[in-house]
Every structure is written in C-alpha cells, then in structure tokens.
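If you scroll down you'll find the structure; I have some questions about it.
A protein chain is absent from this complex, but the other protein chains hold their places.
By written order: A and B. Residues from 1 in each chain.
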Amino acid sequence: MPLLVAIPLAGGFLMPLVARLTGARRSAAALPILLAAGLLALAVWLLLAAREPIVYWVGGWTFPVGISLVADGLSRLMVVVVAVISLVALVFSVDYMARFTSPGLYYTLFLLMLAGMNGVVLSGDLFNIFVFLEVAGIASYALVAFGTESDELEAGFKYLVLGTIASTFILVGIALVYNVTGHLNWAKVGEAITAAGGPTLPIYVAAAFFLMGFGLKAAMVPFHAWLPDAHPSAPAPISAMLSGVLIKASGVYVLARLVFSVFDGDAGLGWVLVVLGTLSMVLGGLMAIGQGDFKRLLAYSSISQVGYVVLAFGAAAVMRARGMEQAAVGLAVFGGLFHLVNHAVSKSLLFLCSGSVEYATGTRQLDRLGGLGGRMPVTAACLRVGALSISGVPPLGGFWSKLIIIIALAYMAVRGHWAFYIPTALAVATAAVTLVYYAKVQRFVLDGEPSETVLRAREVPFGMRAATLVLAVLCFATALLVVPAIRDRVVTPATEIVLGGAEAGRGGRTITVERKPAPPPAQAAADAPAQTIRLQDGTRQGETP
Amino acid sequence: MQGMSLIVKNITRVVAGFIILFGAYIVLYGHVTPGGGFAGGVILAGGLALVVLAFGEEFARNVLTHDVARLADSMGALLFLLVAVLGFMGGVFFTNFLPLGDVGALLSAGTIPIANLGIGIKVGAGLFGVFLALAAFRRATSGGSAAHGRLP
Partner (left out) sequence: MTLQMVPYMLTFLLLVAGLYAIVAKRNLVKVIVGILILDYAANLLLVLTGYRTPPAGQAPVAPILTGGAAQAQELAATAVDPIPQALVLTSIVIGLSVAALVVALAVRLYEKYGTFDTELMRNLKG
C-alpha cells in the first residue's frame, strides 16, 4: 500500500533525469503514463481484493509511535477515481503539453500532486493528511501558474494565498484537537471525543477551523473565490485534475471523514454542511449561467456539483443524528459518493474537451466559437456525452446519482424535518439550471454557424481524442453503479465506512480489526440495510446509554 | 551580479570551506546530536549561496549551475526513498535493516544516518536551487528569456 504513494513520488524525482535523457518532448511522458497505469492496476486490485479495511504501519512501528496508512472502502474508492482520472489526463497531456516548454517540470509536478492526493486518501492520521495536502497543494499552485502569463500568475498567486490560509486553519484545528485529545490518529481522536461524552467547546472551535480550511479547499460557496480563477488558468489536463479529483480528495473526502469518523456524525456539523452545500449548489449554478469563458463556466459548475455532494453528506449526518432508518441514511451517503464519482468522470471529460477546443481554435470565449460539431466530430460527441451526464439526462451516470440524492432528501423532508423541503426543491431546480447552462455550451460551441476561428480548426491529435473517448465511455459505465451487484462490490464498502461513523472507522483504524466478516456477495444486496443497522447499534451504545 | 569586493571574496575563500564542513558535520552527526539533515542542508545551502554571492554569477554559471542543483535535489530524494523501499528487506516500508549499534556512536541508529544524508543533499541542493532561481529572475528582468513558459 505505501507503494501507492512511493511510486509517483519516485517518478516525480526521476523525471528530471528522464527529461534529460529523452530530450524529445513527447517521449518524456512515457514514464508518468506507465507509472499511472501501474497505480491504476494497484488501486483496482486493492478495491477488488478484499472488503476488510487494511491498516499498514509504516516502518513496522505500531500505535502510539507509528504512522499508519489505512485503506478502507472509502479510501479505495477514492484511490481508484484518482488513478483513473490521472491516467487519462496524462494521456491527454502528451499532445496538449507539446505547446509548452519544460515537459519534465510539468510531469514532475503532476506526479507530486498525484502522490499527495494518494497520501491524503490513505493517511490514517490528521497531521499526515495535512502534509500530503500541502504536497498536492504546492504542486497544484505551481501547475496553475505554469503558463507564466500574467493571468496564470495572478490566479496562481490568489490560489496560493487562499490555499495557504486554508492549510494554516487546518493546522490550527489539528493543534487544538491534539491539545484536547492527545491523539492524531483519527480513530483515536474519535474514541477520545466519544469517551469525553461528545464534543466540547474547544473541539467545536477546532471543527470550525476544519470547516473553514477544508471548505476553502473544496471551494464551497463562501470560500469559493479562488476556484473560478485557478481552474481555467491551468493547462486543461490540470484543470481536469483539479476539478475532477483534487477538490474532492483534499476537501470533500476529508470533510466526510471528519464529520462521520471523528465527530461521529454530529448533527450541528451536519446542518452546517447542508446549508453550505445548498448555497454552493444554487449560487454556483446561477453564476455558471452568466459566464462567457468556457472553462470558467465549467469551474462554476464544479462548485455547484460539489455542493450536491456536500449537501448529501450533510443531510446524511443530520438524518443519522435524528435516528432515521438506516436505508434512508445509506441512500443519501451512497448518492453523495456516487455523484462524486460521476462528477469526477464527467467534469474531467468536459475540461479535457474544453482543452481540445482551445487547442484547435485558440480561444475559450463562447461567443467566438460555434459550429464545431461538424469540424471536430469526436470531441463534439464526447462534449455532448459529458454535458448530458452532468446535467442529469437519464441513461447516463449523472442522472442516477442526482435522482438518488433528491429521493433521499425528499424522504428526509417528508419523514424527518420540514426544513429539508428547501434543499430538495433547490436540488431539483439546480438540476434544471445545470441543463440550461450546458445547453448554452452546446448551443454556442457545437451548433450554429461556424465562426472565423472555427473554420481553421481541425480535429485534435489521437492521444487527446483517445483520452476524451475513454472518459465518455466511463460516463455511461458509471450508470452501472446503480446495479446492485456492482454497487455492493464498489461503493457499498465506502458507504458502510462513512455510515459506521466513529465505530466502523475505529474498527478499521486500530490494530485489532473487529468488523464482522462481510456477508457473501449474493446476500449482500438483501442484507445491506440490516447490516448497517448492526453497525449503527454499536455506535449508539457509546453515545446514549 | 559581478561578485563583490576583494575583501568579501577573500573572506569567503577562507570561511566558505568551514561553513560547508560544518554543514556536513551537522548532517552526518544528525542522529547523535541536535541537528540533522534539514538543519545541515540549510547550512550547506547558505555556504554555497555565499560563494555565489561573493564570486558572482559567472561562477554560478560555470560550476554550480541550476541543473546540478536540480539533479542533486532529485538524487537526495531518491536516496531517501531508496532507504524507505529497502525497508521491505525487513518486511515493511521504512523498516530499519541495518545493525543498530551503540547509543551515541557515529555508526549507529541503523538507516537514520543514510536518511539524514539524503535529506541533507536534498535540502541543500533544493534551497540553493531556489536561491539560484530567484537570482535568475533578476537576470530575466534585465532582458533575456524566462526559465520556462508558453512557446511563441
């Protein structure tokens, strides 16, 4: 398991040598692509090999001095998503980055970012998450500013300043948590908080710092200012990485972990997430409509879609704290994770397509494009698939995940708390808004009369087409995740980890793995609600005697 | 940068060796005394930066170039990773696989000295590279192309 972090790190440091040896621009990409393919294989193997959480103690030192890497269902899902998107983005980079100098530097930074993200999702303790967050963060600041034009530099500077504020807040939160509980391993932190009879005031202060820090990293609405500058300025494969996985690995994933595993699904935090998620969803969507820049529109759309995921997680936390049925809570969490996967695939696809369009025409302004459908058939088809998936048109993945989130929210509104009618209605409305702005994209980019710039455009090189095609196919493939057999293999372990809260997290995070063996796959579908209730009972015992 | 006056050059000539020696000492004795790879690396980089400041950019371009710094930087990191991966010989990532020795002796503490050496090289070269890069910006401002960027 440490290889998942070590391989891209080693690759990153080997890159200067490789770049010197190969000299030629394109062949330099061979090493990172090979490594990313290896990582993907490793990640998929990890996902399919076992259902039990694996704990790896670095250096053979165990608690309390050791540093642990943990691969449970949630981490494995994230690792696979990261590996898929980065492999595709690297393939896309081969031709796209030929216009830039210093490919060695680019791939070095890319691999460092990859190492950082894998580290974040695999770390078992808070401080290492901070360290890997910074590894990924610093690499991404540099990548945003890679073009070294004034726009890129300004966006990079802004991103860096806000990213550093976020990291510092996270560090302050870590210091507070360590001061109160004396632990950094978050299973132990959760244990200490539960043992103390729920969060105390300093813990809530720490939680506020964490919320601000990870909220900034995830670009939720009051903290979103950097994203619409940073994501469009980066080279297209990097935009795909940033929007597709980085904001999720370093923001949403850690938030979900914190809220459920450390703070044990605290209702107050859940409400905050619901409010922030709803705000991001609605405002991000509305702001996306007015954008004239292709990639900027996509960036605002990212804010909106991440809002859906955060809203689903927040609602799940509230539902759980109010003692709703496990099926409903599980549905909300599943919807959130599912939408996270869908958004990673379709938004990366859209950013790569925008990169192709920019590569062919040299502009990102929507009103200067038009009629590309005839000139670039492959890219156009991929763009349509991505846009349809993300705006929730039935056969594609995005439809199912939004449907599941909305059903879970509606159930919560009817059975639980009246206030949930508001996010439910807004979620439906935002889905319509999403359709509107993606219709605008298609209308301006693909249809209509070809403009001056478009007439000179030609279809992009093979590598870029292949990358977008793979992601377009994946947009269809993610819809398969609703099929129970596949869902139970891939997403359900992650859902269980989130749902199990501090208890399941702890089972996976201490040396003695106490989780019951999973039922055989055939039974799993029927058993899923019952099983989550069993986990739930374990948690409740600690809380309400 | 043309380099500084004769006084600075002469004093640097005398002192630089000692500074670098002291940095190497801090790196190599990192496991028995306070200090270690990072602190020693910073001192090494400081000594190298002093040399470049005193003797000017010509010296930097001929002997201590940016490429050398970048290469040493990567080599240091790879050495550290190699130590970590060789830990698989002991079964686990980062495990110690060398004899532990006596507390306080120079040849003790298993893989820690090697890891320190890696960190020292990495930090020294990395910081020196940062210094050179920032110095190169000044050159770029007064005409000359940027280090990397979009091709015309």
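Here is the rule we go by: a contact is a pair of C-beta atoms (placed from the backbone, for glycine too) under 8 Å apart; a residue touches a chain by one contact, two chains touch by 3 or more.
Because the structure is predicted, anything quoted here is derived from the model rather than measured.
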Full-complex contact with the absent chain, from A:Tyr56, A:Phe157, A:Tyr421 or A:Phe476: A:Phe157
Per the touch definition above, residue among A:Leu77, A:Leu105 or A:Ile138 touching the missing chain: A:Ile138
Absent-chain contact - pick from A:Tyr178, A:Tyr204, A:Tyr421 or A:Phe476: A:Tyr178
Touch list for chain B against the chain that is not drawn: 34, 38, 103-104, 127, 130, 133-134, 137, 140-141, 146
Touching residues (missing chain, whole complex) on chain A: 127, 130-131, 134, 138, 141-142, 145, 148, 150-151, 153-158, 160-161, 164-165, 167-168, 171-172, 174-176, 178-179, 184, 225, 229
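By definition in this document, only the chains that are shown with their structure count from here on.
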CA centroid of chain A to CA centroid of chain B, Å: 36
